[in-house]
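Note that one protein chain is taken out, while the other chains of the complex remain in position.
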Amino acid sequence: MLRPARIALFTATAVALTGSLAACGAGAGSSVSSSGAFSAANCQGGTLRVLDSAKNDKGFDPAVLYTSGGGAIPRLLFRTLTTRQSVPGANGTKVVPDLATDTGTPSQNATMWTYHLKSGLKFSDGTPITSADVKYGVERSFSPQLAGGPPYLRDWLVGGADYQGPYGTGAKDLASIETPDPSTIVFHLRKSEGDFPYLAAETQFAPVPKAKDTGKDYNADPVSSGPYTIAGFTKGRELDLVRNTHWSRSTDQQRLACPDRIDISLGLSSAVINQRLSASVGQDADAITTDTSLDAPTLAKVSADPALKQRVVTGKFPQIFYLAFDLKKAPFDNQLVREALSYAVDRTALVNAEGGTQLAVPSTTFTPESLTAAHQDYDYFPAGATGNPAKAKQLLAQAGHPNGITVPLAYDTDDVNTGAPAATALQQAFAKAGITLQLQPLSDANFGSTVNTPATQPALTLTSWGADWPSGGPFLTPIFDGRQIVSGGGNFNLAQYDDPAVNAQIDKINQVTDYAVAQKQWAALDAQLGKLALTVPLYEEATSVLYGSHVKNAYLDQWRGWYDIASVSVK
Amino acid sequence: MDSQTTSAGTGIGAGGGAAGVWSRLWARRGGRAAVITVGLLVLVALTAPWLAALEGQNPNSFHDTLLNSATGGSPNGAFGGISAQHWLGVEPTTGRDLFARLVYGSRVSLGVAVGATLGQLLLGLLVGLAAGLGGRWADALLSRVTDLALALPTFFFSIALLAVVPQSFPRPLLLGLILSGLGWASIARIVRAETRVLREREYVAAAVLTGAGTWRIARREILPGLVAPLATYTAIVLPQNMVAEAGLSFLGLGVRPPTSSWGQMLSTATTWFQVDPTYVLIPALTLLVCVLAFAGLGEALRVAFDPKAAAPATRRRGRTIAVPPPAPAQPGPTTGEPAARAAAAAVTTLPHEKGEAQ
Partner (left out) sequence: MIRFLLRRLLGAAAVLLALAALTYLLFYAMPGDPAQLACGKGCTAPQLAQVRHALGTDQPVVRQFWTFLTTLVAGHSFSTGPSTVWCSAPCLGYSYQSDEAVTQMLLDRLPVDVSLALGAAALWLLLGVGTGLYAALKPGRWRDRITNTVILTLGSTPVFVMALLLLMGACVWLQILPFPNYVPITEDPAQWAQNLLLPWLAIALVSAAGYTRLTRAGVLETLNQDHIRTLRAYGYPERRIVLRHAVRGALPTVVTVAAMDIGLVLAGAVFTETMFGLPGLGKLAVESASTVDLPVVCGITLLAGALIVVANTVADLLHAALDPRVRI
């Protein structure tokens, strides 16, 4: 439900760190790399180089990682009960079995989910993977020492809210996870969750052998269940992966694991990464990046070079950048005022501030077009391409503000996306409609604790929301479900909107276990909520990424809008 | 700058009157060039709104039509979109007018630098005089405080202070206050050392004998003697402060949007240097020229105050550093050498190294 965890990097030089992952193809979607014929059967061998700007100084602990669909690098080390389907195009948003034989058997109104493990699964140390290892992996993600992962398990599992993990004297196991035999695991939820198979693709569902658990130190050398294992790891500098000899394609249909070795350079500046990928000299011809997209200046350069353009892939991660109102604070308790702001928005200026049409696409819907299955088009307050200040003024006058209004706007200064450029673009556009925005920049360290605590939340916030898996559920529930309002911090229902009818509707959709049916209903709910102007949807981001000239089968998957390393080949 | 030259004028002693200093300053080509450049800069800052109006632009308006949205929002046209309407081109991704942003930015850059320098002078003078004229204990205490202040990682502390103070506090004022609060120590050292020397002079001793109060002595006897070193030092610190403000803005800690300052412009421009060099070079060169002008002014002032040192050679160090010659009158351990050296470092190691290291 959250935007994927990102490293609070303080590169004030604005060396555009791709803050929140972005991408996932709405039509424009993922295109397959054009460099030569690729055959899955004959792709193995060679060394893939990865040039990343992330430093990964928190290492790789499956309990702490916050990924979408298992992430890029973590998915090479950790197999989970389910995983995303590794194919280009729309099918890439499907969840498929990984360690388990199927995506889960629901019962009792989707409050109980049962999984059976495949046979012959082994850790990199040769010991067999059992259901107890999966249970232990989930349990340790509840430890305060290993905080950082997604919050759903706490909310969904029976007894999850109070459980504090398996560490310390007197610690118990979590009774709502049953392991009747070494290959069966049962989860008892406190409410219906038709999306459970999607959550089971997160790294928290990776098996961890209790005997090898070193707690906080586990992140440097975790026991692998995936196709690769860590041969060398210097945090902030490099990570070398070699084949896990106990993994085989026969039990894993999703990871092709083509290269024999994967050498990952960490903590590079984005200028260095993009320069090396464009030059593609020597070993860099075998290189990709898992986190550095082309920023506006680089894009301007690449656009002018047809040869480079061929080595660019594009995609989108379903994430909406939007204005959040606090309905409890004047003047946004008045729907007319909220509508006025919706009319006043200049989406062209916002898209330009983001770096132009190749990096951002305007959106009038909260669920963006790239979340195709759950998207329904609507534009109830048409602002046109550059805003309709006249209509906005009229609505403001109608609401009793003939002389305009002055409101604060909070934004995250360290976020290259929703930061200063977008905030100033809004300020300029709103000024034309008599709306004075007082910019209230908050550092990344401060943004979350201020905005997500109702007591300190500003009346108007510029923020973004991405789905942890491609479904309307994690997209809408945290934002519009009244029971998700939390007073102590970590609140994402910024509108503080609580309508029992909507809450009941959410519960009803959560009971649906048929993906397509559920998504249609989420889409309808979004369109229904859109009429209330609870938010002003602004735009979604697009991603363009370069890859080296030897690299094959490089595509951005539609789940995450990023390279699926498990499919890339250099042979 | 005006305030400095006039204050230098009222103080006499060293250079033979304000007129003398001024004529020597003006006589040298370098001095003249520096004075003119600095004067122009002040003029630009004062008349920024009119200059922008002359161009017909304001610093905050977006111009979507001047950008190519398909190529990263880069400006249409050569040299960053320079045209008759936009004399220095427009900013990529927003289309804001760069000339207007530059002239408005000079207000922040110059204002913060001047404000911070005045603050540093005031604090440094107070602490330095108190230490130099006060008793043993006052001196020891203040010298320790000065030591600590010199040891503070200025830059690092600015970051924390900028975050601690509420957002509603006016940003340029805050920048000025922080820079002066963290940068007064070397001035205090110079003032203290200089005061100690002056105190031993006969006319001061005579004043003490006549029973004049400490404050009166400070004002009547000591301050005039401090004018020359302080005026010179001011011209050195001022560009340092300008660079410090630019540095903080460069790291994204300075002024808040949509306000512009040269450091802020440089900061948003850095990523564009491959595609739109004009955008980068404009604030970079402006900053460079101004810092250079102030540095030149400092150099010229030094010479003007001390005509004998015209050839930038031997006497220079002795002059600015104010080392009490291998003095018998050195009470504390921290007074003589290290103080002189700290001052020497402040003078010889240039602004950015200080900013750089701290």
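Note that the chains are named A and B in the order they appear, and that numbering of residues resets to 1 at the start of each chain.
Everything that follows uses one rule, which is that contacts are C-beta pairs under 8 Å (C-beta built on N, C-alpha and C of every residue); 3 or more make two chains touch, one makes a residue touch a chain.
Please read all numbers here as calculations on a predicted model, not as lab measurements.
S.K.: Which of A:44, A:101, A:251 or A:275 sits in contact with the chain that's absent?
M.R.: Missing-chain contact among the listed residues: A:275.
S.K.: Tell me which of A:62, A:150, A:226 or A:473 is the one touching the absent chain.
M.R.: In the complete complex, the chain left out is touched by residue A:150.
S.K.: By the contact criterion defined above, which parts of chain A meet the unshown chain? Give residue numbers in ascending order.
M.R.: 1-3, 5, 8-13, 15, 57-58, 66, 140, 143-152, 154-155, 161-162, 164-165, 167, 213-217, 219, 235-237, 267-269, 271-272, 275-276, 279, 414, 443-446, 448-450, 452, 486-490
S.K.: Against the chain that's been left off, what residues of chain B make contact? List them.
M.R.: Touching the missing chain: residues 30, 147-148, 151-153, 155-157, 159-161, 163-164, 239, 243, 246-247, 250-251, 266, 270, 273-274, 277, 280, 284, 287-288, 291-292, 294-296, 299, 311-314, 316-317, 326, 333, 337-338, 341, 344-345, 348-358.
Following the convention adopted for this analysis, only the chains that are shown with their structure count from here on.
S.K.: Centroid from C-alpha atoms only, then distance chain A to chain B, rounded to Å. What do you get?
M.R.: 47
S.K.: Spell out the part of chain B that touches chain A in their complex, as residue ranges.
M.R.: Contacts found on chain B: 60-62, 64, 67-74, 92-95, 163, 167, 250-253, 256-258, 267-268, 270-276.
S.K.: Help me check something: in the complex, which residues belonging to chain A touch chain B?
M.R.: 12-16, 271, 295-301, 303-304, 346, 348-349, 351-359, 386, 413, 420-421, 423-425, 427-429, 439-443, 446
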